[in-house]
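Here's the structure we're looking at; comments come further down.
What you see is the complex with one protein chain gone and the rest in place.
And then chain A:
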Amino acid sequence: MSRIEHNMSLTGEAPASLNTQQKLASFLGMSGLIILLLAGLNVNFPNKTMWLSISLGAIFAGIVWFARAAYSDTHPGIKNDGIWFKSMTNRGYLAWITGIALTGFYIVLYFYPEYLGLRAEGDNTGLIALFDPLSKLLSGNPASQWFVYGTLYTIAIAAFGIKFLWKYRHNRYEKLRTISVIFFQTAFAFLIPEFMSRLNGEGFSLPYYDLKNIWPLNYYNFEQYRVDDFLSAGTIGLALLLFGIASIFIITPILTYKYGKRWYCSWVCGCGGLAETAGDPYRHLSDKSLFAWKVERWVIHSVLVFVVLMTTAVVYSYLGYDADKYWLNRDVFLVGVAVFLTILFAGIWYFKREELEKDARYGAICYLVIILSLVGFHYMSGQNLFLFNAETLRQAYGFLIGAVFSGVIGTGFYPIFGNRVWCRFGCPMAAILGMQQRLFSKFRITTNGGQCISCGNCSTYCEMGIDVRAYAQKGENIVRSSCVGCGICSAVCPRGVLKLENGSPRNRTISQEAVMGDNLDLLDLIEQKSK
């Protein structure tokens, strides 16, 4: 390592020691956390409503107060001073401790909820019991580990969202986007499903449904128990089921065409919401290397294939054989999936093969072959769909992708790998939106001619690990499937080079002449020669 590296990151004077107010705010927030911890250790608080309110209030107020103390005396503008000097944001000791604590929390949450106080028989104890009053207030039911998680998640997005609003108060795009994710988390992910479950009663039971959580991110949406619930809940249930299908096949393509995948990933989605608020201090930790990009493309599309296979298998497994009873039987469904995927790939191949990078083409062909051949296998292998049992596939997906990847690694490792690991490498919804964004969308990040000075702020602060500078310095627009449109590259650019835009889908990727001055001959020459 060069000497500078050493100097700057290890012994460089960190400019931001905490001020008194920040210390007090940290104390307040931490005391709120300690109450939760004590409850988790089975300290029985006498007045649960009061102690829960104190705890959550202290956490929320602590974060907001900390943010206010950090930013209120500063000018509106970029606030990245000392990011790489601080232990918390430069993979230092604090970052590791935080990462380990979060990871531990996720492991307990997903795999050992009994340690949080979840009881199959009788009343909850411990941490979950502490949340019972709030849960009963909202839905009428006792709390579960997911209610505890949902509450903390919502508080995190709201409180760190307010911090983010202060940090980027000069930038209205960032402000509106953040208000939007706070709203969707609080209303759609947290409150509405709780209220909905109040409607449940005799013979009418809607599944817990966060309406903005779309399949395949919501990989369990079409599982048997949910579909049964939907169908048994009359018109409302049917409407919700149809909405779930329309979300991915109709609403998503339209909005992504108009605005890029950002409408979902950085304005609506809960995972994105947490990443953009609580995860914002870690956005610069994403890996920008070309190697990481290659890994990203293989892993995320593999997850997509996995979820498609899994869902097909699961739906297949509860459909009937007999076409007379119900038109949608196993064979119709399977053939339908195969036909749909074939048409999809054929369409992409036919219309967009010029724009596809070589390996993307290989990928598309490979995956098509895999899916079709697996479908073929079915007809030979009898009962099991594909090579595996549907239930095995479902459990494997839930464990590996749903829990380990999106939770434990995706969020637990924020302070080490950055805040969008799940969104970048794992989320199948992001993969679908990304394909649409790359191939059929008006969205792009426009590069402003020759103003780029290759400083690298854009690439450094891209949470998705896109080497934005590589495009900007060539005067090329950025059209990348992974871009979630957070707008931070544009915000941190010191020369006003980048702008998120929805424009004509034509010429989206063509670079501008201005990089070369006005010398058009020269530009032509370079293009000819580099062919």
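Here is the rule we use: a residue touches a chain if its C-beta (ideal position, glycine included) is under 8 Å from a C-beta of that chain, and two chains touch if they have at least 3 such contacts; residues count from 1.
Everything that follows uses one rule, which is that contacts and distances are computed from a predicted model.
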{"item": "Absent chain [UniProt protein name; select from \"Pyruvate dehydrogenase E1 component beta subunit\", \"ABC transporter permease\", \"Cell division and transport-associated protein TolA\" or \"NAD(P)/FAD-dependent oxidoreductase\"]", "value": "\"NAD(P)/FAD-dependent oxidoreductase\""}
{"item": "Sole contact to the chain not displayed, among A:301, A:394, A:444 or A:469", "value": "A:469"}
{"item": "Touch residues of chain A, complete complex, unshown partner", "value": "2-5, 7-9, 12-15, 75-78, 80-86, 170-173, 176, 289-290, 446, 448-451, 453-457, 459-460, 469-470, 473, 487, 490-492, 494-496, 499-501, 512, 514-519, 521-522, 525-526, 529-530"}
